[in-house]
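Excluded from the complex is one protein chain; the other protein chains are retained at their positions.
Chain nomenclature is as follows: A, B and C, assigned in order of appearance, with residue numbering initiated at 1 for each chain independently.
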């Protein structure tokens, strides 16, 4: 299995299955001297933690990270940071009845075909439990971004048909953390929460959109031609479980605009070059121009629903199947910190790559 | 400048500027013994060639590829294929007046900031002229895909507000090549062409969507967790000039669906496992499941318009600027073969990576 | 800190310091279905273990590996294998007196200069304790090599001036494991052991040569031009602590030979192409030819000696220093399994890369 490493210089190599002993990873490229604020890392993990609210899975994981190397007296030494998060509340027996069943729209069938063997318990490696490692690496990236004053905020901007119509710069994004669905508009948040709760009672699931905003972006990040800033960011987001689409700036809305409507004219803001508008989303020619970066990430409704579905099993028989286990009716609230983590990792990596020009 | 190589095993490293001597590259991972059909490669280049129709730039490039290594007696030897496409019809003097001007929504400003120097002629490295190298590598990838019967078809599915409403499997995709906008529905094509022509006369530009479909996809392609099939594909597409968004399967439409509406139930088609529906777009858990892959790629209207715009120059002065030069009012028709090329390269690379399990 | 990953497809990413909580890593590219024989892995670790004999350091580490992922029911699932070896017998206080002292020919000074901070305890990341992770990855590589019947044997062929004159094919290499210095000639082994013991009593250290032999090598391994088989193998060996040189085949002895003396003539052995001699060491043009691979790895005497030495400290003062701590007078006996581990990892990786031609 390839593809377990993300990044060029700031790198996370992750390991671990949903119902194995532990999930963890190795982080390379932590700047020596960085203060490793364990409370902050834990607070980020808590944002992703299962069981945090009425609209998330009740699986109870403390998700306490244990760092095994690369830190001395609270500071990063620059050597790789190995870390583990022990799995505690695995109920593998919940999965006994689906050992041989390919759950619809899950990775069961494809993993079995590709590897000839799979850990069926809770989705094994294909479970979003893997993303706990990303949140650790993202938290450390955020600690490193402090000195650049880079600010990353993600929030839920759509759940089902309920859309937040306000633009990111019309709201206080910090308010997203004040409600359990992580939408910065309290009123819309309540609608989303009510809808998710309804879906949960219906034993169904629902998708949505997470918007991610990066402010105070250094000019010059991104490596044309193949590793454009937004291409790296896109891969990062598309690698998150259940993601089906990515757009930045005007995104798909740019398709029915004219150049004269979409172009961002430059002007001088004192001695600083800026753009009057920011339809580009802070990226031009694959390189950041210093304006805010904003992106949308589309999540499908997660595949696990508690209704009966028709499918087939490993023996090639058509069967009806009802999944047990504990699941999120809507993955968005817990995915917000994951989106931020990926964005933070890309930012640090791009900043590193850009140092070659120093 | 990093980021000039695409792929893991089947790799293209490209070089070249819009108005330099040549654009070219090195292709690694060509299967020894592959018949290098130069006519086919040229026909692919012709699909991307400027000056091919009334709705594309009149810049006249023959775009004839010269292969310098890796081929003997018409067959690939497996060694790297160096190749060049000589730039012929450069009119660098067209760019004299914008040498120091940052054109709105172009890469002029970001390149200057990142590198401290830039080749301003025709956009230099940031020009889509670079993609001619991708079409060569994509054509060779297609030659290699023959033995897998993999079929890749891209087409223009939206120009401005004109959308092709038919699904990909309701049309004969080969018909896309029968009109100059590359839309498989003749009627919609005529509307698109008329609209682009109008935009051209208005000295403006317009965006759109290209849909790409891959049939006969081997099961098992893609490398979770970070290099999922669609994450690689997304990066590939987002690395194309002017692309602002990417989605696969139901994409952003999945956001307001419920799991019970989105899930693809499995059934037995003889002894083959298949899905009744294909909302997943042929990928589950980041790995192909053998169903058709379909994706949408969003293009903004290209930044070059022939209207006067306000901007700033290198000296920090606000100036009005009118661009000369020869440009496409709509990049979509010529981008269709580029999208196919990127898809073909990802396919070959993923097939190679999957061989480790043999 | 870059450079913590070894390999292209079969990859080890290692972490950990000598006196931190643990050393460990992530192994990618384990073939799904491989039986993970923990007893074998442990037996390899035991060969490297400190405290195993009178001529090694008395530090007492059980070096028991704990595998955290990638294995189910005793078989590899193909997902990454995270693992840790907990450090037990750290005596960090032994290093209090050298916290600020740059020990001669150690990594103290260079780490401090490069990272601006370092874990001084036992050498931190620069300690050969890191190699315990390599032995785990090497052991699993060996398990995977079984199906190819590849056989890897390393042994001590020189300690100080005591040289084993017999060629590798004049001895039973398995006998190397019958004595504590790991030399397949019992008589020479006794001389080596006596000499190391003398050196130990003199509070000094001594270097030597490890020879590594690979039999049943598949034809075709190695990737010209930069990643030639022996170039990869050379990098692997030179990355081991205290290694100062690498040669394969006739190595430096080839320098004063003529082509007519060095060339290996081909002949037919039944229907198999073979060479009459094997001065090439099984590699021609950077690719294995199926003959035995043999290589020499030169180890310097390790820098830690218990004699007083003159040096400087972090404050820029010249000081006399006597090192405490527990150390090997000669690293060769414990380095034999490390050399084998690196060889095994390269072999698996090259076999994987070669599968692209299937």
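The working rule: a residue touches a chain if its C-beta (ideal position, glycine included) is under 8 Å from a C-beta of that chain, and two chains touch if they have at least 3 such contacts.
This one's a predicted model, so the numbers in the text were calculated from it and none came from an experiment.
Contact with the chain that does not appear here is found for just one residue of C:55, C:189 or C:209, C:209. Although one chain is not drawn, the whole complex shows that of C:214, C:305, C:335 or C:348 it is C:305 that touches it.
Within the set C:19, C:125 or C:142, the residue that contacts the chain not displayed is C:125. Although one chain is not drawn, its touching partners on subunit A can still be listed: residues 9, 29, 31-32, 78, 352, 355-358. Contacts to the hidden chain, counted on subunit C, fall at residues 1-6, 8, 14, 102, 104-111, 113-116, 125-126, 130, 158, 160-161, 199, 202, 204-209, 219-220, 222-228, 230-232, 234-235, 238-239, 244-252, 254-268, 271, 273, 275, 279-281, 284-289, 296, 298-305, 307, 309-312, 316-318, 353-354, 356-357. On the side of subunit B, touch with the chain left out of the figure occurs at residues 1-2, 4-5, 9, 13-17, 20-26, 28-29, 32-33, 66, 68-70, 72, 75, 77-82, 84, 114-119, 124-125.
Following the convention adopted for this analysis, only the chains that are shown with their structure count from here on.
Of all chains, the one whose mean C-alpha position sits at the greatest distance from that of subunit A is C. Subunit A and subunit C have centres, each the mean of its CA atoms, that are 39 Å apart.
Chain centres here are Cα means. That of subunit B falls 46 Å from that of subunit C.
Remark: subunit A and subunit B have CA centroids separated by 26 Å (rounded to whole angstrom). Multi-chain contact residues, meaning those touching two or more other chains, occur in subunit C at positions 9, 29, 32, 78.
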